[in-house]
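Structure below; questions to follow.
A protein chain is absent from this complex, but the other protein chains hold their places.
Each chain gets a letter, A, B and C, in the order it is written, and its residues are counted from 1.
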C-alpha cells in the first residue's frame, strides 16, 4: 500500500512547508485520529465506562480535530497560511488535552497508553510544523 | 425533521455555554460546512475552473474545519474549554479566509455569493460564542 | 443563514436527480448526522450509560455514514451513479439500525425519541431518492 508521504512527493506544485516536518505532521494527525476513534470505542467497552466519560468525549473531539487538520495539511494548492496555523494550534491543544487524560490512566488501560503516545507525538509534530512555518 | 437546536435541549446535563449563542454557532458551522462543500463542487463545474483553484481549496478546508467545529460544539459532556476555544479560533480564521475569497467574485457566481454569506454568518457566530466563553 | 437546498439551485450544471427528492435527502442526511452525534453524547451523560453502549456505538456509526452520504449527494459535477446508489443503501441500513435502537427506549430518553424521528425520516428520504434514481 502506498503511503500518504509517498503521495505528497507526486504533487505537481511546491509543498507549502519542509517535506519532513509536513509529512511527519500529516501522518501523526491521521494516525492520532484513528487511534482516538479506537480509544473512545475501547473505553465504551470497559466495565467502568461511567468513569471514562471525559476520556471518551476528549477522544471523540481529538479524533475530529486531528482528521480535519490532516486533510488540510494534505492539500498543497494555494494554501491560506493563517487558517493552517490556527488549525495547527487547535490540533496541538486537542492532542495536549487528550494526551493528558489518557496518560492519567495509561497503567490501567493499554488502549489509553497507546492513545497517549499517539497524542504526544501528534502534539509534538504540530509544534514542529508550526515553528517551521514562522 | 427535528433540528439540532431542538436536540440540544434534550441533553441530560448542562450546556457548556448560553443556549442561544451555542445553538446559533452549531447551526452556522454545519450549514457553512455544507455550503462550502457545495461551492467547491459548483466552482469545479464552472468553465473558468482554472481560475477558481484558490476558491475550491479554501472551500474544502473551510468545510472540514466547520464540520469538525460543529461536531465538537454539539457535545456537552465534560468539555475541555481550551480545546473548544482553539477550535473556534481556527473556525473563525477559516470562515474569514473563505468569506473574503468568495465575496471577491460574488457578483460573477451566485454560489460564491451564497457561500460568502454563510461564511460571514459563521465567522460572526464563532466570535459571539468565543466572547461569551471568556 | 442560507440553506443547502437554496445553495443547490445555484449549481451551474444540472442536478443528477429531481430537485425535491435530492434536497430532502441531503437535508435529512446532514440533520440526522448532527442529531446522532448529539444523541451519542447525551447517552454518554446518562447515569445508565453502561446499558446504552449499543445505542452510542450505533449513533456514532450512523452519524459517520449520514455525513459521508450528505457530502456525496451535495456534489452534482459528473456523478458516478453506482457509487451513489451503494452509499444510499448503506445510509438506509444505518438509519434503520439506529432508528430501531433509539425507538426501543424513546419513552425513557427524550434524545433517543428525537433521534429515532431523525433516523426514520432519513431512512425514508434515502428510499425515495433511491426509487427516483432507478
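Everything below uses one rule, namely that a contact is a pair of C-beta atoms (placed from the backbone, for glycine too) under 8 Å apart; a residue touches a chain by one contact, two chains touch by 3 or more.
Just so it is clear, the model here is predicted, and its values are computed rather than measured.
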Note to self: Applying the definition given at the start, please give the residues of subunit C touching the unseen chain.
What the structure shows: 53-54, 57-58, 60-62, 64-65, 67-68, 71-72, 75, 77-80, 82-83, 85-87, 89-90, 92-94, 96-97
Check: Given the full complex, what residues of subunit A touch the hidden partner chain?
Finding: 1-4, 6-8, 10-13, 26-28, 30-31, 34-35, 37-39, 41-42, 44-46, 67, 70-71, 74-77, 109-111, 113-115, 117-118, 121
Notebook entry, point to check: Which positions on subunit B touch the chain that was left off?
Noted result: 41, 44-45, 47, 49-50, 53, 56-57, 60
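Definition applied: only the chains that are shown with their structure count from here on.
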Check: When the C-alpha atoms of subunit B and subunit C are each averaged to a single point, how far apart are the two points in Å?
Finding: 19
Item checked: Averaged-CA centre spacing for the pair subunit C and subunit A, given as whole angstrom -> 27
Check: At which residue positions does subunit B touch at least two other chains?
Finding: 67, 71, 75, 77
